[in-house]
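With one protein chain withheld, the remaining protein chains of the complex are depicted in position.
Order as written gives the chain letters A and B; numbering starts at 1 within each chain.
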Amino acid sequence: MSGKAYRPPEQGKAGQIFDSIFLLVLVYAVLFAPLVLGLTGGGTITKTVEEPTWEALGQNPTMAAQWEKLGFTPETAAEMITTRFDYTINPWALLLTAAVILGYFIFLIKFSEKEYREVINERFGEKK
Amino acid sequence: MSSTDTAGQDRQRISLLRVLGPAHVWALGVGIVLVGEFMGWNFSVGKGGAMGSLIACWVIGLLYTCVAMIDSEVTSTVAAAGGQYAQAKHIMGPLMAFNVGLYLVMAYTMLEAADALVVGDLLSSVAGEMGHDALDPRPFVVLTIAALAWLNYRGVLMTLTVNFVITAAAFISIVVLFLGVQPWNPGHMLQHRELLTDLPYGWIGVIAAFQFGIWYYLGIEGTCQAAEEVRSPARSLPYGTMSGIITLLIAATMTWYVATGLLPWEFLGQAATPLYDAARVTGSTALQVFLFIGTTFAAIASANGCINDASRAWFSMGRDRYMPLWFGAVHPRYRTPYRAILFLIPIAVSFSFTGLLDQVITFSILSGLLGYTFMPVNMWMFRRKWPLGSIRRGYVHPFHPLPAIVLLLLCITTYFATFLGYGTQLLAMMCFYIVASLWFTFHRYKYVRRGDQFTMPWSRPRGY
Partner (left out) sequence: MDLWNIFEYAAWGISGLLLLWMLFDAVQVNRDFSEELLTSSREGELEDTTEKHELT
């Protein structure tokens, strides 16, 4: 651990503020924006039932009684009951997602390894 | 304090306080997670039906058992604030550590946002029942976050002592509800025979339910964030974590049993406050009041623990210059990472304001899940770089590498589960971490001191 140690530049005030703002922007642009723009969320489909009754919605008397205790009528509960997730798999989307996750982890492990060797060499000295 | 005082203190060091015992660790771990029984877990019913949710609860319970085993071994050896972040830094390297730190911050901040959202929702539904329509939940969201941030700002011992009390109260409210519906008398209040249906989506729905099955337990690994403030981390942390998992398994089973016996699954799958609604259906005002208090307390305890954990992770990253050094500051009087606490408030508040509970929760779940994917890899490297006997470990988990393999397989399945129904959000989240990683590698890392990152008194890792 002699003169060979890496001496990082000190980051000034402006740089620190810029970096903090960059992170905030990243959070809002990538995570918050899709959420409020409605791009994300449950991939669901809703069937409409004409003249909903508890029977038409497939609810037995016990279920109907519980719905009513919760303050629902067949009309107000219809959408909740008929909304279903759409689990049809688009193979390309699945492949893309898998590739992104795998690629991300490979990138992480590879670069971490490189940086880790530097850390160890500086901490324990170059390997003889 | 006058400025003359500070002149003499320039050489001084200040640090976090080491004041916590095992009960605080339990309160931190369970306090964060227990809210998962009051809200959020029920979205797994929506994705796979009531039986699907129960299967998810058990399978994900296995995932967390692996997490607890692996984490206890590494944490009892690497005891530093930042938990898994410090582990990654010592075992896998800086970029991984940066990402793990971000996972922690995002998982807890989003969970905190979800908690505050539920407090707001619950109050407006109570106001609605008492005849006041359209109560604005936002002031209560802000109040929850602001008050808890203030508590955290003022000191960790007080924060976690408060958490212990309200977590215990929330746990008792689940037990009271369980006893109140007379489980020994099926058909009287609980209608499992009539309400339980076949799997609405078949087995793919069961897999899809794994996504929210995570919510039964998410955050229990947060116990090791407190490592620098616990009096004897090597003993307290595994002990607090294990007792926490047991508490949660009991609470999760009771919750599932009561809720599915009272509510039709279509309702349960979309409810914001399922246990409170279950109490409402019983027709007993006393139970309703109990569960109102329980839900509020659980949400507050959780948000409280989340602020504690997220700010400590952010602080640790600032201290190492992974984030601007400015965040690595400790408050000289209260000894808390006060700047990190302040910085995260607006993020939590704005995500809470969206009102999209299932999606905010999904961000939290995904960040947690990425962290669990890191653990098995981390474990392999830990055993390879420092074989048993080369350094002192507080705890050694049995059957290595079986838990690591099981954990990795379950993580992959859960990514697939999230892809089903929440695919866009999964990609958005990945996009966030990829951009952040590029930023770190090509810009941020130049400010980091290399050798200083390794702070444990260990021998040189094998093979380096």
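Throughout what follows, a residue touches a chain if its C-beta (ideal position, glycine included) is under 8 Å from a C-beta of that chain, and two chains touch if they have at least 3 such contacts.
This is a predicted model, so every value here is computed, not measured.
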Where the missing chain makes contact, among the chains that are shown: B
Touching the absent chain when the full complex is considered, from B:70, B:86, B:220 or B:404: B:86
Option touching the unshown chain, where B:127, B:396 or B:434 are the choices: B:127
Selected from B:175, B:246, B:286 or B:342 as touching the chain missing from the view: B:342
Contact with the hidden chain (one of B:280, B:319, B:397 or B:444): B:319
Residue in contact with the excluded chain [from B:147, B:165 or B:289]: B:147
Selected residue (touches chain absent from view) among B:15, B:285 or B:459: B:15
Absent chain, residues of subunit B that touch it: 1-3, 6, 9-10, 12-19, 80-82, 86, 127, 130, 132, 135-136, 139-140, 142-143, 145-147, 149-150, 153, 228, 231, 316, 318-320, 325-326, 328-333, 338-339, 341-342, 345, 455-456
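One rule holds for everything that comes next: only the chains that are shown with their structure count from here on.
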Averaged-CA centre spacing for the pair subunit B and subunit A, given as whole angstrom: 15
Footprint of subunit B on subunit A - complex, ascending: 1, 5-6, 8-11, 15-17, 19-20, 22-24, 26-28, 30-32, 34-36, 39-44, 59-63, 66-67, 69-70, 72, 77, 80-81, 83-87, 89, 93-94, 96-97, 100-101, 104-105, 107-109, 111-124, 127
Parts of subunit B lying in touch with subunit A, wherever the complex brings them together: 46-47, 88, 92-97, 99, 191, 194-195, 200-201, 204-205, 208, 262-264, 266-267, 270, 277, 280-281, 283, 321, 323-327, 343, 346-347, 350-351, 354, 356, 358-360, 363, 373, 377, 415, 419-437, 439, 441, 444-451, 453-454, 460-461, 464
